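Only one protein chain is missing; all other protein chains are in place.
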Amino acid sequence: MKSIGVIAVGGYDEVGRNMTAIRVGTDIVILDMGLKLDRVQIHEDVATEKMHSLDLIKMDAIPDDTIMSNVEGDVRAIVCTHGHLDHIGAISKLAHRYNAPIIGTPFTIELISKLTKAERKFGTKNKLCTLMAGDTFQITPDLSVEFIRVQHSIIDCVFAALHTPDGIVLYANDFKLDRTPTLGEPPDFKRLKRLGKEDVIALVVESANVQRSGKTPSERVARELVRDVLLGTEETESGFLVTTFSSHIARIKTIADAAIEMGRRPLLMGRSMDEYFGSAQRMGYVDLPSELEMFGDRKSIDKMFNRVMTDGKDKYLPIVTGHQGEPNAILTRIANGSTPYTVEDGDKVIFSANTIPNPSNIANRYAVETKLQMRGARIYDNVHVSGHASKEDHWELLRMINPSHVIPTHGNLEMTSAYAELAEKVGYVLGDTVHILRNGQELTLE
Amino acid sequence: MKSIGVIAVGGYDEVGRNMTAIRVGTDIVILDMGLKLDRVQIHEDVATEKMHSLDLIKMDAIPDDTIMSNVEGDVRAIVCTHGHLDHIGAISKLAHRYNAPIIGTPFTIELISKLTKAERKFGTKNKLCTLMAGDTFQITPDLSVEFIRVQHSIIDCVFAALHTPDGIVLYANDFKLDRTPTLGEPPDFKRLKRLGKEDVIALVVESANVQRSGKTPSERVARELVRDVLLGTEETESGFLVTTFSSHIARIKTIADAAIEMGRRPLLMGRSMDEYFGSAQRMGYVDLPSELEMFGDRKSIDKMFNRVMTDGKDKYLPIVTGHQGEPNAILTRIANGSTPYTVEDGDKVIFSANTIPNPSNIANRYAVETKLQMRGARIYDNVHVSGHASKEDHWELLRMINPSHVIPTHGNLEMTSAYAELAEKVGYVLGDTVHILRNGQELTLE
Amino acid sequence: MKSIGVIAVGGYDEVGRNMTAIRVGTDIVILDMGLKLDRVQIHEDVATEKMHSLDLIKMDAIPDDTIMSNVEGDVRAIVCTHGHLDHIGAISKLAHRYNAPIIGTPFTIELISKLTKAERKFGTKNKLCTLMAGDTFQITPDLSVEFIRVQHSIIDCVFAALHTPDGIVLYANDFKLDRTPTLGEPPDFKRLKRLGKEDVIALVVESANVQRSGKTPSERVARELVRDVLLGTEETESGFLVTTFSSHIARIKTIADAAIEMGRRPLLMGRSMDEYFGSAQRMGYVDLPSELEMFGDRKSIDKMFNRVMTDGKDKYLPIVTGHQGEPNAILTRIANGSTPYTVEDGDKVIFSANTIPNPSNIANRYAVETKLQMRGARIYDNVHVSGHASKEDHWELLRMINPSHVIPTHGNLEMTSAYAELAEKVGYVLGDTVHILRNGQELTLE
Partner (left out) sequence: MKSIGVIAVGGYDEVGRNMTAIRVGTDIVILDMGLKLDRVQIHEDVATEKMHSLDLIKMDAIPDDTIMSNVEGDVRAIVCTHGHLDHIGAISKLAHRYNAPIIGTPFTIELISKLTKAERKFGTKNKLCTLMAGDTFQITPDLSVEFIRVQHSIIDCVFAALHTPDGIVLYANDFKLDRTPTLGEPPDFKRLKRLGKEDVIALVVESANVQRSGKTPSERVARELVRDVLLGTEETESGFLVTTFSSHIARIKTIADAAIEMGRRPLLMGRSMDEYFGSAQRMGYVDLPSELEMFGDRKSIDKMFNRVMTDGKDKYLPIVTGHQGEPNAILTRIANGSTPYTVEDGDKVIFSANTIPNPSNIANRYAVETKLQMRGARIYDNVHVSGHASKEDHWELLRMINPSHVIPTHGNLEMTSAYAELAEKVGYVLGDTVHILRNGQELTLE
């Protein structure tokens, strides 16, 4: 048997900048190349698209892949399992150094393509290969990657199963076990259970929410929460604003549907809203309610807001960027009074998102909420459910897959340790069959 | 105009032991007579049913109604708006001193009747009068009380509108604005809105959750959460145990329905489960799924558990007492290994309840969870939504009712203050139109 | 007897922008005119020294003294009890509208004088009058103000006792009951106890830390903590940096003394360090250790840092600005690598301050700590004790002064309510003898 190495490049000491390399003999497959945004945020006036990879590595903003030069072997493929920035954001900085194709589902590849086009420092020439969930891509005669459908807070998310001559390495980062999603199909449990009966030598698995007890509620619960807030009021004349993750296509659809049920026209506002949802709609992932309109640039947004103010705020439901209080997002501009949309006493602002808990976001959110409240707005926070598996979801996946080894990733040491503790309850032994890796380390399985 | 007094007897310095008296000239109507359980819990071996009221008053466990002797006037009625112990639990200790009928909805009166029968120290001879939501009871020629349907975590909960010659006093303690309840009808918004156009001189309103942002999700969300946990697993052979509030008839029904959907027989176990649900079913508030069986006493419970162990745990869904880790509840007995039901690796225990956050409960819950986990149980905590209005529900009710004065109750000073702060945002002025009262104080409205 | 009014102008709904007006008949005395910095921080690029008072009022940054136009009477004096910005920071924006002298202790007047000189929008022409602790100033034939020595986190802090024909109003905002201060004398307990036997009709008292149990430790404890960190290590060759409040003269002296004990030269660096400590030293409040050097402007600071790097970091103890992570402070510049001082592995950075818990500060502190740690620094946080009275200090002061009425200030409703709850334990009655006021309200005492 060839020796198999699991190389922790990024995301093993922190949340963000995910990157794992699997070495099978001298063939290497890279899984994800992500960006850690909050390491950028603490610096002022940083434009990442113009920065050199080495500077971003020094800031701990992207994975330190300089360690790859010590690994004997060649990179044969770069595989991304979904389109969030902490999984694809470093592609434009690092991928060009590897003579290897980039493999992803169609939506993920679309986002990678946009990203590399926006890059100003490097040129990414790697071939982009789309692979559908359920399909397999032959990387070398000995190695193939199979995509398995799961659910997450972005569409077209998959697990990657790397088939090697000596068994399977399953990469499960990120996911939720949602049996009643509002867009797309549930995870492919049938395939996952069958995998559990085959020879999975290693499971590399996210640990972002492993410390949360219980199971992560289905997106259907989020839909009930959103509808409960939007439809569950007698103050139907109020202005309403909703903000959510631009990449969360299912959630946006839920909100737009509720708008129509309220008798309001949904307006999708903000550049990233336009980009993500526009792509999803063009690619056929989501039906566009005919009433919905999208506005990407500042001029058309302000023009539309003028119309809203003329027609009456109660005719529209703007769905805007700014859920983390980002300084240039639409919601922040509204809070600053720099759009034609005026917030009045009793208007309702719904955050269909959690605050990603880093101090910059918390400060930004506080500023935007305070300003909105000084104008009379009522805040509905955290009308949301997470896209990450909780403790009992992990328990279930681990028992279903039954791997010989399990390696938690996508977390700081506290999180990966918590995963290890869970795995111990399932019967794994720390240092023997469940492994805590740190950025820069390689685990060799024989 | 007669002077109207709002007398804060209990529940203005704390959560629990609610009691408010409304004095109209020399006619007095008492609203609620509640018990504060945690003041009992910190003492060992206290049997409240045998205790004298003065001792319970000294422990701050029941309202100090000795202040009533200084109020000029006669009590004409005692009105209870729902059947939770913090609203009716002191009836058996205090009501006999007043020559006045006790008025409540049918389910509330049923619970009061059980309570007074269990009392060992005093005899309660007051006439019990049932009044349906939507109906009015004439107390004196000048005074009548109207019940208005609302939702809460117990069935048959109402607001009490006291009609006086000089306007209405609305008593709103407790409630949630649930437009999609799973049992019973939504609050009577039509009547509430009409009230808001009549002359409401005072709103006395609970403040238990006023510090929670947003709105309290509908019980329909709780149903989704319960179903998501019970039906959303591939480990369908596991043992499952659910515990929830015995008085939460709607929730129990949801759980029982999910059991049937799982292909399991629901078993309702524990004395209080039997009492509350049995009453609700006999009175026609809830349909009994024919598969459901109820077991109240220890012997029949243990017998049934023997059958469960023989037939297979995967055939049944026991719904048991013990969500707060109460020492003698069924779940605690299971955790101690003192029932025939044995917890095995991977069995799932669902708390469809929050931990009521006093230190005794927290310690009890910790003990029961630890013992269950040592036997291999997986814990699903807080599969629940609250029955109390949140900040934005309060905002909406206050704007809808538009009272001349508002008096928060059912909270400590931090909570009633938080309500006052909310009322200020609506336009009320502290000390002028929104009033913070303390136990023992009377506010006179002119 | 004349009617006495206590007018809550600012600081009754929040921490910051303190301002109370006492009206005795038609004579008015203003106590404090403060600034609430965090209301400025949430806006970008705001230069307060150029802003109009009405704009600052609209931001809730300074007290809304427009309500004073509805008060019948004339302002006879403006009294400031110490020199922190939340007590004097609005002087330059508001005082010029009143034809009244400004009265303060010498150090407070010095700071007011600097502030009004830096103002760019308004000119403050009010007469500045210094009054020593222990002395009395005759305001009108009927009214005089007496200063009583207390302790706080700035030197020369006093209570103001307003003597009126009908008794005394004592203004106690801010203070700590420190019997073993490291600079200056303990509070004048003898006078306070005598006051308690005279006729104090009202105590207006801060409530910033009233929710903290126990008593606030003496500054002597802070000295032990500082010395324990600075002297209690075997790694005596490391670089050390200390940051603390520039206005905390006693603390800075403690740190400088410890530096000398360590065999290091203390360097005071940063504009505000230079201003506050320089003033205190020139005015004779503190002895300058001959080894200490002060550097106010960037050029001299960088020059000195060059010398430090040449001589060896172990020869010096820089005491720098930046304890809240303020973007332009010295510590932030060091963290950004934009001074000649380089932080190396194992260097120690001591925050002899708490983080003032608003989200902007938390984000700034996080950024500066993260950057320092990435350079290898070790962080010692919160080497500090508070300057505000805790719950038991308040208990003791209230029993000592024994006022007829007590009005908590310098806090949001949660804090003033917590004070009221404490006062109830002493025997006061909410709404009768302990009063919760809100910005804009007047309480009339008869």
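Details
In order of appearance the chains are A, B and C, and numbering begins at 1 in each one.
In this text, a contact is a pair of C-beta atoms (placed from the backbone, for glycine too) under 8 Å apart; a residue touches a chain by one contact, two chains touch by 3 or more.
What you are looking at is a predicted structure, and each value in this text was computed from that prediction instead of being measured.
In the complete assembly, the contact with the undisplayed chain comes from C:382, out of C:26, C:382, C:404 or C:444.
Only one of the listed residues, B:66, B:370, B:404 or B:444, touches the absent chain: B:370. Although one chain is hidden here, its contacts on chain B can still be listed: residues 42, 44, 60, 327, 358-360, 362-367, 370-371, 374. Listed here are the chain C residues that touch the chain not shown: 177, 179-180, 189, 193, 213-215, 217-218, 220-221, 224-225, 228-229, 231-235, 346, 348, 378-383, 392, 395-396, 399-400.
Within the entire complex, the positions of chain A that touch the omitted partner chain are 413-414, 417-418, 420-421, 424, 429-431, 436, 438, 441.
Throughout what follows, only the chains that are shown with their structure count from here on.
Per-chain CA centroids place chain A at a distance of 41 Å from chain B.
Between chain A and chain C the centroid-to-centroid distance comes to 45 Å (mean Cα coordinates, whole Å). Not a single residue position of chain B touches two or more of the other chains.
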